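Missing here: one protein chain of the complex. Every other protein chain is in place.
As written, the chain order gives the labels A, B and C, with residue 1 at the start of each chain.
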Amino acid sequence: MDRRFIPAGVSRCSTAKFLLWLAPWAALLAFGLYSAGLCLVKGLNQTHMNNRFAFGLWIFLDLTVIALGAGAFFTGFLLYILKRKELRAVINSAVVIGLMCYGGAMAVLGVDVGQPLRAWFTFWYPNVHSMLTEVTFCISCYLTVLLIEYVPIVLKNRKLRQIPHFLVFQHELHKLVYVFAGVGTFLSFFHQGSLGGLYGVLRGRPFAFREELGIWPTTFFLFILSAAAVGPSFILLTTWLVQKISGKRLVRPQVLQSLGRISGLLLAAYVLLKTLDTLVWLNRTTPRSGFLPAQYYAWKPFGVWILAVEMALFLVPMVILLTPKLRARAGWLVSSAAMACCGVAVNRFVLTIQTLALPTLSFDRFLQYLPSWQETGTFLAVLAAAVLVYSISFRYFELFPEERELRREPSGRPETAPAMAGK
Amino acid sequence: MISERKPAKICRYGMAVDIDKCTGCGACMIACAVENNVPPGNPDATDLTGITWLRVFKVDNGEEYPRKESVYFPMMCQQCGVETPCYLVCPQQAVDVDPATGIVFQMPERCLGCRYCMAACPYHSRYFNWWDPKWPAGMEKTLNPDVAPRMRGVVEKCNYCHGRWHAARQRAAEAGETEISPGDYVPACVEACPAGAIQFGDLNDPTSAPAIAAKDPESFRLLVKLGTDPKVYYHSKREWARRIGDPSQAPSPKEPSRG
Amino acid sequence: MRNTRRNVLKFIGGAAAGAVLTPVPWRLITDTALLSENWPGVPRPLRGEVSARYTNCSVCNAGCAVRARCVGGQPVSLAGVKGHPLSRGGLCAVGVAAHQLPYCAGRLTQGPVEAAAGVIARAAANCNAATAGTPGAVCNPTESIAVLDLRPGRTASWTYRRAMGAVRNGLYLTAAGPFSGAAVDLSKTHTVLSLGAPVLDGWGTPGNVLATRANFRLIQAEAIESRTASLADLWLRIQPGSASALAMGIAAALKKGSVADGAAATGLTERQITDLAADLTQHGPALVLPGYDCPGAWALNQLTGGWGEAVVARREAPVPEQWKNCAPVTGLESVPDGSIRTLIIDESAPGDYVPWGAIRRKLVADNPVVIAFAWSPDGYRRHALLTVPTAVYPETLEDIPAAIDSPAPVFRLAAPLIAAPAGVVNPPEFVAKAVGIDATNALRERADAIRKAGRGVLITYADGRTRPVAQVTPEDFWKALNEGACWMDTESRRTAPPAMDLPVLDAQPFEHTRMSFAVLAETATAAAAPVSPLMTKLDRESNLRLGRSRAALHPETARSCGTADGRRAMLETALGKCPIEVVVDASVPPGVVQVAASPEVIDICGASARARVAPL
Partner (left out) sequence: MNFWGKVPILAGVLTSLCAGWVAFPWVLYRSRPQPVEFSHPTHARKAGMLCVDCHAPREDGTYAGVPPLSRCAGCHTANLGPTVAEKKFIADYVKPKREPEWAVYARQPENVWFSHTPHIRIAKLQCEQCHGDQAASPQPRPYQEDRISGYSRDIWGYQVAGGAVPGMKMDDCIACHRQEGLAHSCLDCHK
């Protein structure tokens, strides 16, 4: 019965099937909201964070999803600023993903603070020295931008565009899309950096502290780069996933490959700089602040292996994505994209969790931390919400403009065969 | 809101702690909690979720009996003088450093409980209110009116008994003075220590105990290489104990032991 | 006007735009933030005039001088009084928060007051009636009524003695070991051998110990790495429960006998023991301090030459003559088993907690009557028939017996800083009244007697003055004592305590069995005394002290007991069991269960016992 809302020229599953798909996610969301409610009502004693582990799963989640959500701004940047036209095929999807990542991050932050009623103080009494101020400002601004970018996607809906005002409005908005893309890009670059700075400035935590370039620690720039590098990979990954789950051809394989290639190039740059930074950090920064690099990795389970894994998770996909032959094979392409995403996750994990686990005082001890079910539940709520919103957007809005043409084209063309396998 | 004119007198309050004298009796910790209206621990509180503005640790030289030596080590906020980590990272100016006293102060009413400052503090001397503060029936009568009780979800820390600083200023005003006399402002832990291990004073006043300790070769500070200029000086005649302050020198702890 | 739907929309739009121009949205945002300032449930401290009041801490016999900072009369914080000759401005962790004792969980304020009075009066009457008319006759010994004084040496103790003196077969019992009526003089001591006594952890008068610490070399012979052991000049890690054996060994060494047994039991080398003995004689005056599990070792001081030097006799502060005819002091041990019908236990002032088993033995088998005077629920209340609520420091007006490290007799009052709740009684007066004696004025009479004797000085805290008591009128003397002062005898003549013989102490050889050795970790207070709710700062919110109902085990021991850090477990001994929480601590020797002293634990462990930890 919701046929008239579904975009023309594409096929979607039956309503019943769709609802069946939504149901488990809705349930998960409900559970997550309950957990979050507990944390808000009873206080943060519901979590397993403590005075030493002041940040936990949630901050790790925020940093990771925002890094992955970077796909939104970077694709926009490539499309509207650098005029990579082929990316028009994924931009809408990217916007939705970005919106959910950032929305989720903000929501979780709202639960994470002890006195949410005062959260707006940051805007009223900002401390210009604080990286967190930068983050808060940029993320909230960029979230607004994403919402504005999301509006035309909604208004393009077959039913809604029948209302003349909306049509006009979304047309007007569309003219501004370049402006928003520009603003969004600037904001995102900035807050991705600030998120990196968040830990890079902690001179009290030599494991996270980095040398300053200008007014920002090196992590500022590394985060921008890693986010930009992994963002496209994540778009690639999600698009592929959606194709698999929906069983439809949504974009031409070339699009995914070019995303992969961009990712690869940036990964190369990142790996280079990250290596450089690590060397400086171990040989200059750390000794200066009176610590021995060996001490960082003396504590089980976080041995040197974690550093190796982190680097490997960037290095391997870089190689694959920069090798046209491998890139052309969907399996390699997707798995390397997935690897890159894991890489960024590990990187964020190391900077948040490992930093806090390591002792600073000589007589202090290494700390373990496992999130409580309330924390995990809140985490899952973000995931569930993202899936729900994306599913609905996918069903009713035109997330992949190429989908219509691809339906008309005869499927199973040689070079696309692997990418579309199991359709 | 800072006015152009500098404070008439600039103090840098600091402490000198002789860890050879400390017997780890804990009187300072209790006096601190009493003075600053810190509630008794929630039944579920642990050494990681409790609130102790001042905490005494037991530190040993990593040897086994009979070569094992131990000291008791009082840790309060080290009142970093430069690049104050917590002050720099607080997103909404809930941490303030008083130019007149050098005291680093947490304003619970401004704090939103993001705990970034706790992640930033190398000394772990900041504590979060994980629970609503609760006093046994009747005990709220014993609260100190010079200190405001904190609510759930905010960070708090040692501020050198700032309430006593206010009180001392009032006593000065009573005598028509605008500056407080050195002996008149003494934090609760200093007053309570039966061994006289903790001393307090203005580092700008060369005759004060901390100023003298600062020049003593047997004195040391914690993690001084971080470059935050902590204002608490520890003193010990034992060479191994002096290495506590420098993680690259000190013996790394083995299994966690109490204290 | 047509198409109203559009107009409604316009109206709403306009209203929304207008609202932004009003204070409403902004005010709501700021007010909710301010609401979080006045977070519901956060108490507001009372305001009022700030004043200083003085008293003496009654939490233990140290009786440290206290300055209380009061707001509107209510004490909000306590501190020591600088320059006090004995406490020297020191105050222990428990004393610092003692003004919060009245607010401990389960504080007793109601109880069977009349019933208790009736029972005591009847018991006394029965006993007297049984022998009416027949002079010199004694009534059935099992009819005897007794007071167990956990804190002898007080004026209250005299009141009890008078009360029991007025009753035939009235007994006045103390749990004090063989070493009473004597004191140690640390200022004259150069070597201290502590057999597990918590010398630097609340023993004696903390301020005095710390002040004299520089004078003496401290040798701690103890199984566990207690606070004192870790701070001592020399720590001899002996086998658990072998303190007595060490005492015997040293005695043997001093008598040039064989120290083999001592060495075997303690795990020290014979050489170490002989050296120790030599230390004590050469670097005298030496002092041997027994721990709670080997009180007999006091006698060792007679062999080291410390007797009369480090260990001196202390006379009691003057007492009114008319009090002198009263019940004698009887040691609990010397009472025949099953002979007490009615037992009155006064634990209103914290004292040494006697294991219930040791008391129960003395009671008649068939329904004995035990009346406990207590302010907190976790004491003998668990065993008593009737529990009468009492006041607690700082509500009480009572005197504090001299501390063990105070060679001179002293008299000081714990003057009330806050009013006691309605319905609580003053135990000594209550008992005296029940047997028909008026003791309401006992403290004043005692003070007058001291004043009359005219010896010693009066130290007043408010002005820090010290003046000969002879120059003070009785009125001022009494007034001063109530406003925070201390009378101290100034008599230089040093006498040795009456000789005592070294009891043959049984040396329990220690072997690792599945029954480990329970060792009580004494805390700063008298073992059983409840403490301020704030003590969680020391024993739960930090790991500075071993919390009540917690037991520390070596990792291996914990593993062998099948338990782990933070787990609940059951501590079992021959005498009983009580639940505990396990704390794994590498510094506890293997095969040892280190427990914090609490009534439940003392009841089942006594001085030291074989214990077993079973996971729950």
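Couple of notes before you dig in:
In this section, a contact is a pair of C-beta atoms (placed from the backbone, for glycine too) under 8 Å apart; a residue touches a chain by one contact, two chains touch by 3 or more.
This one's a predicted model, so the numbers in the text were calculated from it and none came from an experiment.
For the omitted chain, the shown partners it touches in the full complex are B, C.
Only one of the listed residues, B:G26, B:P40, B:P74 or B:P108, touches the absent chain: B:P108. Among C:A17, C:A214 or C:A365, only C:A17 touches the chain left out of the display.
Although one chain is not shown, part of subunit B still touches it, namely residues 1-5, 7, 96-101, 103, 105, 107-110, 146-149, 162-163, 166, 169-171, 173-174, 176, 178. Within the entire complex, the positions of subunit C that touch the omitted partner chain are 1, 7-8, 10-19, 21-24, 27-28, 31-32, 34-35, 37-38, 44-45, 47, 49-50.
What we mean here is this: only the chains that are shown with their structure count from here on.
Taking each chain's centre as the mean of its C-alpha atoms, the one that lies farthest from the centre of subunit A is C. If each chain is reduced to the centroid of its CA atoms, subunit B and subunit C end up 31 Å from each other.
With centres defined as mean CA coordinates, subunit B is found 40 Å away from subunit A.
The centroid of the Cα atoms in subunit A and the matching centroid in subunit C are 61 Å apart. Touching two or more other chains at once are residues 115, 118, 121 of subunit A.
Among the residues of subunit C, those in touch with two or more other chains are 36.
Across the complex, subunit B meets subunit C through its residues 23-27, 29-31, 33-35, 37-38, 40-41, 45-47, 49-52, 55-56, 58, 60, 65-66, 68, 70, 72, 109, 132-145, 147-152, 167, 188, 191-192, 194-195, 254-259.
Residues 115, 117-118, 120-121 of subunit A touch subunit C in their complex.
Of all residues in subunit C, only 29, 32-33, 35-36 touch subunit A in the complex they form.
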